[in-house]
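Dropping a structure here in structure tokens format, bear with me for questions.
Yeah, one chain of the complex is gone here, protein chain that is, but the others are all in their spots.
Which chain is which? They are A, B and C, in the order written, and residues in each are numbered from 1.
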Amino acid sequence: MISYALFYLIAAFILLCSMMVVVSRNPVTSAIFLVTDLFFISALFAKMNAHFLAAIQILLYAGAIVVLFVFVIMLLNLKAEELKGARMTVPEIGVLIVSAIGFVVIAALLGADGATTGGDGRWTDEAITAAGGNTFAVAMRLFVNFVWPFELASVLILLAIVASVVIARKDSLVSSGVGSTAPAQGKGEKGKVAHGTR
Amino acid sequence: MEQLTAQLNEVLGMFGLALWNDAFVQVVATVLKFAVLAVALLQIPPVMVWLERRAPALMQRRRGPNRVGVSLGPIKLRLYGLTQSFADAVKLIFKEEVVPEGAHKAFYHIAPIFGVFPAFLIACAIPYGPPIDVFGYTIPLSIISVDVGFLFIFAISSLAVYGVTLAGYASNNKYSLLGSLRASAQMISYEIPLGLSLIPIVLIYGTLDLNKIVMGQENFWHWGIFTAPVSFVIFFVCMFAETNRAPFDLAEAESELVAGFHTEFNSAKFAAFFLSEYVAMFVLSALCATVFFGGWQNPFISNAALASFVVGILNAPLASFGIALGAASVTNIAALIGIGVLALKAGFFMWMYVWVRWTVPRFRYDQLMDLGWKFMLPLGLANVVGTAFVLAALKF
Amino acid sequence: MVPVEHYMVLATLVFFCGLAGVMFRKNLIMVLMSIELMLNAVNIVFVAASRELADLDGQVMVIFIITVAACEAAVGLAMVIALFRKYGTVNTGFLRMLRG
Partner (left out) sequence: MNPYLPVLVVLVFGIVLGAILSALSFFMGPKRWTKEKYDPYECGVPMVTSAAERMSVKFYLTAILFILFDIETVFLYLWAVSFHQLGWFGVVEVSVFMIILVTGYVYVLRRRALDWD
């Protein structure tokens, strides 16, 4: 009984925070709502005995990615009132709710009954605790059965490092308009940029 | 009485609990343990403030506060200024709260909360002593015993950055915005070496759970500092950087940015930031003691042996009062000894904070970031690889 | 034990919040944040399915999803900074300038 009540409480909070992330005017407010949203999602993972993922969700998502979002928002010093017209109008929110509920109803009607087949059915809760805890089981699974994706993940991270350093550096090639054809145009570009960031 | 318990059981049954069944005991134990821990943690800032005034004074051969004391009726107790900082705490609560105009109201009130609750959460994850048994229930002394141990502490402490960032963003003050950005940039760039420094410990003891790691350090020579000395060096440096203390306190240095991110916060909000800083300091010291200095294990005599020795001595005089201390009290006394030992070790590191603060000059900001990115990170990576290869060579 | 369909419905609703954020918000950073929200909805589905089918591959997939989401956020925000430096604004209104 209590696990049902707990699930619906957490689900309600998740939906509330997701709505607030999308609807709120000030980007930092929506970033903080995203953090609380991630907190409740990690509570959901903990409820499903995915302990490692609950910790990772807070560590990587709430503690790193959304910190980057807050940094960029403060770096570009976006003010809520500057974003006139950036708010979601009421009809748009209406479309959101109608399409969400509609999709769920249609899926239910078509008899989509969630995941029922395909798993190897070995890793029940008892098997996981017997094998030495959720973290250990996930680690063994990752390093033995997912070797190639694991190595490609590091290539992906390397790619992201190189890309973000090239794009974001102050005098990087892209942002100083060197890519455009005529250098003169580049200077004009520079003029506009200076004007742009009043 | 029976009718009352029956009703109570019926109400509790609705929550899947029953009087004194396992879950109910765990909830009650958690609440009691948290209450005791919260009271203990709330005492730390005033004592530390007194230490921060008294210790540097004695280091510089001048007298720090040494008059203020307590007069209990006829007895005049001279406490060398200790009660002064308790009076400060009370004053902070009754001061007026000045919210600067133009400040972002919602974040101004939320920022201290984001500072305080992570500190308390990770304070609960540290094992303070061996399990005690009360009325037949053995209750572990770490309030949160999750099997992801470190990762839980590492994840929740990465949330503390929001307290700093929001504080700077909310107070409509250029300098605190710059201070908060600098402080949060420093905290995140020292979080990676902190995380990397604990990986060799997991490699050696094979588990993330702090209780098991303390068990693994039963033998004095298996203490973390002997098995992973480089990790201790990195962790020790990152301890100071993570809490914006000592040589790394540029973000709130008086000479640089007045008070950094919490310039505009006064009275109780300032006390909240103060509390979260000192609690974070205590937690990192306790973590360092737990991981590198054997937690609640004392060097050569095991706690249980010491406890049975103490019980042996106490039994003689107590026998006259007809009280015989049974086995349960041995484990409880062993737990008390464990708490004392851990408190001693954590206290030593708190003293290190004060000691280092008054001996090492402050870093410039680029030196600080270079040390983090260009020295600590490669050292951490090399340490992980080194430990792995040594262990692999030994074991496989 | 909560049936897995409830988790699927929750994930769908969160996904649609993210989708609406991507479609209706005019600020690029809000679009990226909504994408993070959609990825979280996918994470919920994966973990719920992995628990229902007693198979750990779902949880391993979530780790890779978080890696991809982090790299995507990093590079995406790098581009947003470059665009802000070039056009001075982050609203999607400046896309009209690309018209030939």
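Note that a contact is a pair of C-beta atoms (placed from the backbone, for glycine too) under 8 Å apart; a residue touches a chain by one contact, two chains touch by 3 or more.
On a predicted model such as this, the values are computed, not experimentally measured, just so you know.
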For the chain that is not shown, enumerate the shown chains it touches in the whole assembly. A, B, C
Which of these touches the unseen chain: A:Ala31, A:Leu59 or A:Leu96? A:Leu59
Out of B:Ala268, B:Leu314 or B:Val356, only one touches the absent chain, namely B:Ala268
Sole contact to the chain not displayed, among B:Leu12, B:Leu79, B:Val146 or B:Met215: B:Val146
From the listed residues C:Val4, C:Leu32, C:Val47 or C:Ala70, report the one that touches the chain absent from this view. C:Ala70
Suppose we count only contacts with the excluded chain; which residues of subunit B make the list? 22-23, 26-27, 30-31, 34, 38, 92-103, 109, 112-118, 120-121, 124, 143-147, 150-152, 171-178, 181, 185, 188-189, 191-192, 195-196, 199-200, 202-203, 206-208, 258, 263-264, 266-269, 271-272, 275, 365-366, 369-370, 373-374, 377-378, 381, 384-385, 388-389, 391-392, 395-396
For subunit C, which residues lie in contact with the unshown chain of the complex? 63, 66-67, 70-71, 73-74, 77-78, 81
What subunit A residues would touch the chain not displayed? 43, 46-47, 49, 51-52, 54, 56, 59-60, 63-65, 67-68, 71-72, 74-75, 77, 79, 135-136, 138-140, 142-144, 147, 150-151, 153-155, 157-158, 160-162, 164-165, 168-170, 197
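The criterion applied here is as follows: only the chains that are shown with their structure count from here on.
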What whole-number Å value describes the gap between the mean CA coordinates of subunit A and subunit B? 31
Chain centre separation (subunit A, subunit C; CA means) in Å: 5
For subunit C, give me the residues that contact two or more of the other chains. none
If you look at subunit B, which of its residues touch at least two other chains? none
Which of the residues in subunit A end up touching subunit B in this complex? 1-2, 28-29, 32, 35, 51-52, 54-56, 58-59, 62-64, 67, 70-71, 74, 133-135
Can you tell me which positions in subunit A touch subunit C when the two form their complex? 3-4, 7, 11, 14-15, 18-19, 21-22, 27, 30-31, 34, 37-38, 41, 44-45, 48-50, 52-53, 56-57, 60-61, 64-66, 68-69, 72-73, 75-76, 78, 83, 85-86, 88-89, 92-93, 95-96, 99-100, 103-104, 107, 112-124, 127-128, 134, 137-138, 141-142, 145-146, 149, 153, 156-157, 159-160, 163-164, 167-168, 172, 174-175, 177, 189, 192-193, 195-198
Can you check the complex and tell me which residues of subunit B touch subunit A? 14-16, 104, 106-107, 110, 146-148, 151-152, 154-156, 158-159, 161-162, 165-166, 168-169, 177, 181, 184, 188, 208
